[in-house]
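Only a single protein chain was left out; the remaining protein chains are all shown in position.
Take a look at chain A:
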Amino acid sequence: MPVATASQTIGPYWHLIEHAEMADLTRFGPGEEMGERITVTGRITDGAGAPVSDAAVEIWQASPPPDDRFPGYGRCATDGEGRFRFVTLRPEPVPGLGNQTQAPHLSIVLLARGLMTALRTRLYFAGEALNETDPLLASIEDPAERATLVAQPAGPGTWTLDIRLQGEGETVFLEV
């Protein structure tokens, strides 16, 4: 049986494949009926609190259903301050396992120098009633840890979530 190829770091020079427009998931002109346009921002810091300025941040969302006008996937380079910024459509709830329902969320993959495999996490939206019963959020007992997955409003249609790779306030990272 073949075995999955090993991951290696994306390194500091991945920007050779960077296309800044990929951070705008609405660039193909999805109709208004497909969902609310939102901006998602955040800042990534390391175990010393220093900005992670060479990361690739990727998002994937199964909702609204991706099609020719909405790719569901975005990639953004962090800037000198470790910041990323996506424009996308607000996701709807999606099915969980069994008869469960998952609260609206984005899947996040972080790739960077120093990460030999992708780091995975999620971004949920504060104030969403379904957060209370979301299988992942509900499984995290410590409210402070749970909060590392929940973006806060930061102006009209704008949400922000900082990501800490290590140490105090460390983001909950996922093994899938």
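One rule holds in what follows: a contact is a pair of C-beta atoms (placed from the backbone, for glycine too) under 8 Å apart; a residue touches a chain by one contact, two chains touch by 3 or more; residues count from 1.
As a convention for this text, contacts and distances are computed from a predicted model.
Enquirer: UniProt name of the unshown chain, from "Response regulator", "cytochrome-c oxidase", "Protocatechuate 3,4-dioxygenase subunit beta" or "Phosphate transport system permease protein"?
Expert: Its record in UniProt gives the absent chain the protein name "Protocatechuate 3,4-dioxygenase subunit beta".
Enquirer: Spell out the interface residues on chain A facing the chain that's missing from view.
Expert: 1-17, 28, 46-48, 50, 52, 54, 58, 60-62, 66, 68, 71-73, 94-98, 102, 105, 107, 109, 111-120, 122, 135-136, 139-140, 165-167, 170-176
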